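One protein chain is absent from this view; the other protein chains keep their places.
Chains: A, B and C, in written order; residue numbering restarts at 1 for each.
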Amino acid sequence: MTTLMNDPGTTGRFGDYGGRYVPESLIPACQEIEAAFRDAWADPGFRDRLTTLLTVYAGRPTPLTPARRLSEELGITLLLKREDLTHTGSHKINNVVGQALLAQRMGKRRLLAETGAGQHGVATATAAALLGLRATVFMGERDIERQELNVLRMHVLGAEVVPVTSGSRTLKDACNEAMRHWVASTDDSYYCLGSVLGPHPYPWMVREFQRVIGEEARAQCAAELPAAVPDYVVACVGGGSNAAGTFAGFIGTTARLVGVEAEGGAAATSGRAGVLHGFRSLVLQDEHGQVREAHSVAAGLDYPGIGPEHAHLRDGGRARYATVTDDEVVRALVRLARTEGIVAALESSHALAWVIRAAESGGIAPGSTVMLTLSGRGDKDIASIKELL
Amino acid sequence: MTTLMNDPGTTGRFGDYGGRYVPESLIPACQEIEAAFRDAWADPGFRDRLTTLLTVYAGRPTPLTPARRLSEELGITLLLKREDLTHTGSHKINNVVGQALLAQRMGKRRLLAETGAGQHGVATATAAALLGLRATVFMGERDIERQELNVLRMHVLGAEVVPVTSGSRTLKDACNEAMRHWVASTDDSYYCLGSVLGPHPYPWMVREFQRVIGEEARAQCAAELPAAVPDYVVACVGGGSNAAGTFAGFIGTTARLVGVEAEGGAAATSGRAGVLHGFRSLVLQDEHGQVREAHSVAAGLDYPGIGPEHAHLRDGGRARYATVTDDEVVRALVRLARTEGIVAALESSHALAWVIRAAESGGIAPGSTVMLTLSGRGDKDIASIKELL
Amino acid sequence: MTTLEESLLARRATGRLLVPYVTAGAAPGWTDVVRAYADAGADAVEIGFPFSDPMLDGVTIQEASDRAIARGTTVTAILDEVTALDVGVPLVAMTYGNLVFQRSGAEFCAALAASGLRGLIVPDVPLEECGELAGAAAKEGLDLVLLAAPSTPRPRLRDIAERSRGFVYALTRMGTTGERDEVPEQAARLGRDLKELTDRPVLFGFGVSSPRPAADLARHADGVVVASALMRRLLDGARPRELGEYAASIRRALDQGAR
Partner (left out) sequence: MTTLEESLLARRATGRLLVPYVTAGAAPGWTDVVRAYADAGADAVEIGFPFSDPMLDGVTIQEASDRAIARGTTVTAILDEVTALDVGVPLVAMTYGNLVFQRSGAEFCAALAASGLRGLIVPDVPLEECGELAGAAAKEGLDLVLLAAPSTPRPRLRDIAERSRGFVYALTRMGTTGERDEVPEQAARLGRDLKELTDRPVLFGFGVSSPRPAADLARHADGVVVASALMRRLLDGARPRELGEYAASIRRALDQGAR
């Protein structure tokens, strides 16, 4: 168990998954990033700079909030790791600050990023502004229409938003396009990937940059809980970065790890092994191998794959992956808002919906302790919730 | 100087200002609140509960972020007190958590509140949900149209939003209506006022609940600045609560205190002494004494008066009050976004606009240190900025 | 010259008191409304000086105030018109602190007195805040009327009863002005308490809407102030004569007494 969630070595393999499935033209860039990351991650100066920015700029550590009224209703002890309180409103900032510092260290002038809901795009635009880098964000045309506010935020932050008109015109196509663009501009541009996806070293590097969630939560649980370790550790899974960062803090404990996917984007549950966007993992695809579009109420979970490390954790049974319906998710969001005064992101509400269902059905025993990562705030979702209420 | 920003006694006077100008029917309620607040504020148990909630729930302490790139451009050292990182996204939560705890302690079942931009309404709905209270928020019909997102947030949080159709159908009328409603329901309802306004003890109590901003900032400046105290302490002023809370931390220091108002809502600059909403202060009014509507790009500053303590600080010269134009404000917002990756609220951007103008015109000497309270985040303003870019 | 209080005391000797209200400037012929009230048997007339933010008023009087302000009504203009108005019963000004303190309470009181007004009601200037204003009013022979509410505790009620001049304005209920039909229990109690504490006239105000309830209420005190019920009619287009008739109907009910 202790060999899980470690350095995946130069091949970037997590069991059968991971790797570096990119065109030859990107190999040197990936190698360069891997080398730079290994060097930076071993450099206390880099780590200090990162910690300082996460602290004085991004608002870390984030609190662990006991959800008192909801806990009482559910008969459990529910603790919320509050990534919604970070600057820009989701855990995405942890990763992006790390990668932007790395890009700067590598002498790059521009960050490229894909975005679906726009949270990662906003975070990238933010980190770029902070460090004086340029930012170019690829976003599906359909997502641009659906997430107008985040597009405006990126503009205000000075980022260029490039509409992607190919394929389904959503996140998956934005990834393709970002990679295509990256191929043509590796000299001055750094591809700032938003989840534990992509070619090695991204899945590992992003997990390491998100590890701060789990490590803080672990220490906070130790202070908060008599048993020091919660019975369950739960996080939503789109690509899987907030879950990976969370799980990393608890991998060596007895906590049961649960990743929650959207029913309509459940790669861990209904995906088959495949290769997409540079890595091998579980991928939603039709019988012929064409990648399917994911569909859920949460734009940030509309990705047809999961990070390779999650596929590995699933195969080995160390983590389990569950799905919830859009309907459960919206109800969970409203319930948390009305019991605790916290409007969580639709993405994060997936984790919550599972906890509610499990607690109410006895799947989680009464009296259990549950640590849930609230990956982001729901302000961005208010308009779409309106129609679902 | 040391007698400034203390307990204003039972009369609630700050020099010539303040007092309790309410109908007889509200006098007992105000007295009850004053007594309860005095009692609670002297009770370490209450203070502990408040501090705990502000810490584990609302995300305090907030960081003090050095604005490195903007500082360099301006030739000063600019430090930002990050109230934008609190839960719900503005300093309003500090006050509301305090008052909600007080209401609960007083056995009240419902919070009443007025709101303009909706920030205070959202904060009130939030605290009510957290403590299991009901919330009724009065909001001008015009503001409801302009700030649809915050209205939806309140709905999701379970609050009732009552449209106010009288007068100018904006904040000032929402205040009137909230008070009218309060008169009729003092038994079970607590009026949760959103700024350092209203009858005694509100201006004092709200300042005390916001004092945490200034106290944290003072300690953070001491750690950050060689001189321990900044040369300038700057905050925007609508009613004046974030400024009052900020100033309270620096009142005994040599720091110059600057409150920044919107040109179209500059009660400290162009107001005359008057009585509005239960207190005597500087009020924007026509020659006949009819209260004028305030107009600015920032809905949260559209209030025609200022807190009585600010009027007193102005008269005594301890603080000065300046105005900035809508145009300067929007430019300041965009500039901060692009140099530091922080999208501030339009309200907070007033303080920033003044600093930029003063630094660029020599009004602030090169090399000066400036502590600025960033009262909230600009997500709510993105849509309106769009049209101004 | 007799004061407001002397005048009301004298009239109280012969029956229940009626004080109808009009917002100055709410309609072009508003002074005719004052006259019609007097003719209908009012014992005094309350004249509202419109304020942009009438915190204690319900929707009807808010709207009347907005209309008056929109028509350019100012304190000076009202005083000019009132100066020329002699209707045989005392006139009482009702307005908010911001208008009163525009220059100073003393100046405001002097101006009212010079225009022949005999009393002043300022709902947002309660006991604690009224000291200076009370002095200024007294100096001008103007009675500063204080309000008492169902929520006012007994000791404070005593202070109010003592320091009010002209009459004590007893609020029938905790809400803002506006029409309501039932007679609240708490009003009866407040009336009794005040009558125990003072010999000054005690009038009920707020929500006195029609003859029968007015008469019911008046049994617990010395009379009533009628405002919203009249102003709603005025906003709906009623002529002075019609308003006078409505006031007269209340007058009759008061005179007949109640069940």
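Assume a contact is a pair of C-beta atoms (placed from the backbone, for glycine too) under 8 Å apart; a residue touches a chain by one contact, two chains touch by 3 or more.
Quick caveat, the model's predicted, so the values are computed rather than measured.
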item	value
Touch partners, limited to displayed chains, of the chain removed from view	A
Option from A:Met179, A:Ile306 or A:Ile382 whose C-beta touches the chain left out	A:Met179
Contact with the hidden chain (one of A:Ala36, A:Val291, A:Ala319 or A:Val355)	A:Val291
Interface with the unshown chain - residue positions in chain A	11, 19-25, 27-29, 166-167, 172-173, 175-176, 179-180, 183-186, 273-278, 280, 283, 285, 288-291
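By our rule, only the chains that are shown with their structure count from here on.
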item	value
Identity of the chain that, by mean CA position, is farthest from chain C	A
